[in-house]
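One protein chain is absent from this view; the other protein chains keep their places.
Chain lettering (A, B and C) follows the sequence in which the chains are written, and residue indices restart at 1 in each chain.
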Amino acid sequence: QQASQKQVVGVAIPAATHSFTAGIVYWANQAKKDLEKANPGLQVIVKTAANASEQANQLQDLVTVNKINALVIFPFESAALTKPVAQVKSKGIYVTVVDRGLTDTSAQDAYVAGDNTAFGRIPAEYIAKALGGKGNIVALRGIPTTLDNERMEAFNAVLKKHPDLKLLDAKHANWNRDDAFKVTQDYLTRFKNIDAIWAADDDMAVGVLRAIEQAKRNDIKLVFGGAGAKGMVKTLMDGSNPLIQANVSYSPKFMYDAIKLTAEARLKGQKLPATTIIPSVLITKENAKQFYFPDSPF
Amino acid sequence: MSLAVEFREITKAFGPVQVLHGVSFELAPGRVVGLLGENGAGKSTLMKILAGYEQPSGGSLLVDGQPRRFASSREAQAQGIVLIHQEFNLAEDLTIAQNIFLGHEKKCGWRLDEAAMERETARVLAEVGLRASPGTRVRQLIVAEKQLVEIAKALARNARLLVMDEPTATLTPGETERLFALVARLKAGGTTIVYISHKLDEVERITDEVVVMRDGRFVARQPTAALTRHQMANLMVGRELSDLFPPRQPPLPDAPVLLRVRDLSVPGWAQGASFEVRAGEIFGFAGLVGAGRTELFEGLLGLRPCRAAGVEIAGHASLPKSPREAADQGLTYLSEDRKGKGLHVQLPLAENLTLMNLRAYGGRWLQPAAEQAALRQAVAAFGIRTGDLGCRASQLSGGNQQKLALAKVLQPQPRVVVLDEPTRGVDVGAKRDIYFLIQRLAAQGRAVVVISSELPELIGLCHRVAVMRAGRIAATLAQEQLNEEELIGHATGTR
Amino acid sequence: MPPEHAERAPAPAGRAPGTWWGRLHGAGPVIGLVLLCLAGTALNGDFATLDNALNVLTRTAFIGIIAVGMCFVIISGGIDLSVGSMAALIAGCMILVMNGAAQAIASPVAVVAVGMAVALALGAAFGLAHGLLITKGRIEPFIVTLGTLGIFRAYLTYFAGGGAITLDNALADLYSPVYYGSLLGVPIPVWIFALVALAGGFILNRTAYGRYVQAIGSNEQVARYAAVDVDRVKILTYMLLGLCVGIATLLYVPRLGSASPTTGLLWELEAIAAVIVGGTALKGGAGSITGTLVGAVLLSVISNILNLTSIISVYLNAAVQGFVIIVVAFLQRGRR
Partner (left out) sequence: MPPEHAERAPAPAGRAPGTWWGRLHGAGPVIGLVLLCLAGTALNGDFATLDNALNVLTRTAFIGIIAVGMCFVIISGGIDLSVGSMAALIAGCMILVMNGAAQAIASPVAVVAVGMAVALALGAAFGLAHGLLITKGRIEPFIVTLGTLGIFRAYLTYFAGGGAITLDNALADLYSPVYYGSLLGVPIPVWIFALVALAGGFILNRTAYGRYVQAIGSNEQVARYAAVDVDRVKILTYMLLGLCVGIATLLYVPRLGSASPTTGLLWELEAIAAVIVGGTALKGGAGSITGTLVGAVLLSVISNILNLTSIISVYLNAAVQGFVIIVVAFLQRGRR
């Protein structure tokens, strides 16, 4: 009867394809390590998927073969994973969804997420303030996704309030350093006067900075990345690049929290609050230290 | 500097199929030796062993008295042994010069010495009589020209022993004459020559002695002068051969015209060709290489851009847009280019045979059993020699591939059939079978067009012959006007 | 499945086909699959359960069905890089149409039927476009389908406004048995997969059209001279593949209920890999549906086993898959 009490927590997350998801993988494994050490009756199985259908396959396998009792999932994609997660839940398995929400919330027991609206709003507000409500901005977007849309909408909503702030263009650079470098190069060719660049992810900010450096342009006063990658937070802490003045938090550490909360609650037979939002907050030189995790890949 | 070669008990098996059963004979240095044998007798295989392309399964090979075993053609060529293949071995994307020097490039330091190679190529091309620039891509050459390139390639190697495996199968009399002059020059220079051919008149003319093989065995070695053509043929097939050509039955006077062509032009190749072929008639096409006969018919089949004032095939009055349409109208065509256009060498025999007529092998679903039955029938009817009915076409000897290709185009029971070099590489016995077959096709009321570079074949077989020169039909000769002088005269424009 | 003539790939020089050696090599992928299953069972006892086997077969259905069509294209000497994007675009259009039709048509069953018809029609139409560009336009298949790979996905992204296109809940519930239901204990997708494979095998080996496909791949010129209507056969081949993509999409939509810019990403590589691992040569001319089937199953078994165990770093999953693919191909190398 010991065996039936054993808790098996399945963790399904996207594969590490860029720094942010690498952070997710890192924190998931970190949680596995810490939790299994602290609770001998607990097993945590981490699965990474390269696309939505692979993740759906993994859910099946976790249920059929690994016989999990709880699932913590960072859905590869919201809509596509909704049905497969509902199937898992219908087998009596406790489901915690992280970050990319499902389209049907009845398919989950709990939801832990970052705040994508704030992720778009905060940089817009910061840029507006820094430029005194007047100036030219270009933006670099991520991979076309709902979450990218949410951020862009929040950003645009703020700009609406500042008629003198002009968004010259917003192109997709796919959360990728190389794409960001090229897109920025071409922005710089095209627009002779840019005051601020919003790169909606710190990976892209790396490419943006290099392109500016190469073009030796000094009209740009501000580059705002996002998500608080450790390299960028470090730059902020050290004040080593005048273009980098602030960031917005969106730490993959919420993966760790979600697994921990789920596992501990399940061991005690409790439930999680239906929704836990990990706020996205403004990071500046002053509070940067709090957001710096040198061991994480992100 | 001539090479003497001796085969001792050479055997060769491809998997379970034993092809050579202990062949022993000698090639005397400095002579021209004709190597004769039926299709599939093992001539090409033996010569490939000599030239390092195949390894013998047993026996030994002596070169100038020394036992040798060539692991590659390069080793054989180092000894001065060069083979001109029966099937072309040219890289189509490369130029003539690049093919001729492939694997033997001239260099200065790291760089290729293009100038020297082109010069040398121009020289050997002139020697074989091919008027093409060394920079021409092989893909653009016609079959006969490719054959000349093969010969030129061998010349560029400075052979001490040269094997020519059916070099004239695709050549017309002009090129053939030039080749003979070349053979004489080489012989005078001390080169040993092995000459494989099914054209016995040629063998009679240029060889000093003949070696005959049958079923993978050595049969006879005789001075050429001591044999008549008839005796050669009998030695090859191992029985008494009677008349080569069937008696001709003239088409009925009221026989309908099955193929009517008016003013067909294939730009760049043929202009204003008009002719008619009636049911029961065998209509020949003669001409020199490059006269445009092949291209004329490729145009008629929709394979080349062309225009015509009128075309009528078995009652359908329209110019086909593709071989498919032509076949639907009742016309099929046997290409002179067996490997490139005629057969799927990588596919099994049955699939080759039935490809043009799959409708006959099952309504909705194909019936492999019926296809196999058809193959067995064709093998018997056309005398195709093969160890294994399931083998691929590439495993047949050259002549047997030709028979398969012929069987294939006759599968759809065409009302009109165009045969371009139908006996290319076929042995005398089988040639005779094919002539009788053509005669039977005509007797059944079909219209048969035979394009051939072998004048005796046209003379012995056809009711009428059109002679093409430089893309135009220079003359159309009736049966009683057919003789070599007349044909050559019109073909070369001296008449 | 009828005995596959097409399987008789060129035997190694000097060896007659049909010897035990030839047969052994032909069995390369099967041996690979059996070994892999043994390994799976050793690593996790639950691997060898019926449930797991059905799971694996069910999820192989998408790629497997596409691979059947791809097998024809590759045998004919072509290639199609666009299938993943095509599936995504078809899924998107299908969902949009169904959501739209739900307003107009009362019967939800009819709505689903309309959606299915749209999927199949679109698949065939895209295939037709490929075929025409390749034959009449005389453009390399690689280029044509590389182009449409971008075009299809871009249009899906555009229709989806960068996000996802999602099927209405009511329809999704009605439609879901197509993926999740079973017949005689066997999931519907497995039935459909089996039917498509069987039909593919028959068409390839028992019809004139199938023979023409092989003949064209073996030597297009010869086929043309042999009165094969090369262009028509090629166009049909791409349409057949398009249809297969349409069928696969029919099964995909009820499973995940949505289409987004990442749907079907890299399916082309998986489908081509299934065909080639199954023993068909990329240069065309000969190949087999059975091999393709085994290839597709083999590829999903690899990732299934990786899911069932955690013996190696998650980062290295792709490496294991790579090694296994190479090893399986090595097992049947003589067939080239």
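One rule holds for everything that comes next: a residue touches a chain if its C-beta (ideal position, glycine included) is under 8 Å from a C-beta of that chain, and two chains touch if they have at least 3 such contacts.
Since we're looking at a predicted model, the values are computed, not measured.
Contacts of the undisplayed chain with visible chains (whole complex): A, B, C. Of the candidate positions A:F155, A:Y187, A:F224 or A:Y250, contact with the unshown chain belongs to A:Y187. The hidden chain makes contact, of the residues B:L90, B:V163, B:I193 or B:L258, with B:L90.
If you put the hidden chain back, the residue from B:R137, B:R262 or B:H316 that touches it is B:R137.
Within the set C:C93, C:L149 or C:L308, the residue that contacts the chain not displayed is C:L149. Summary of contacts with the chain left out: across A:D164, A:D178 or A:D219, the touching residue is A:D178. Touching residues on subunit A toward the chain that is not drawn are 15-19, 21-23, 25-26, 141, 144, 169-172, 176-178, 181-183, 185-187, 189-190, 203, 206-207, 210, 213-214, 231, 296-298. Hidden from this view is one chain, which touches subunit B at 53, 72-74, 77, 85, 89-95, 98, 102-105, 107, 110-112, 114, 135-137, 139-140, 266-269, 295, 304-305. Take subunit C: the residues that touch the chain left off the picture are 79, 81, 133, 137-140, 142-144, 146-151, 153-155, 157-158, 161-162, 269, 272-273, 276-277, 281-283, 313, 315-323, 325-326, 329-330, 333-334, 336.
One rule holds for everything that comes next: only the chains that are shown with their structure count from here on.
The most distant chain from subunit A is B, comparing centres defined as mean Cα coordinates.
The innermost chain, defined by the distance from its C-alpha mean to the mean of all protein C-alpha atoms, is C. Distance between chain centres (mean CA atoms), subunit A to subunit B: 72 Å.
Between subunit B and subunit C the centroid-to-centroid distance comes to 44 Å (mean Cα coordinates, whole Å). Once the centre of each chain is set as its mean CA position, subunit A and subunit C turn out to be 34 Å apart.
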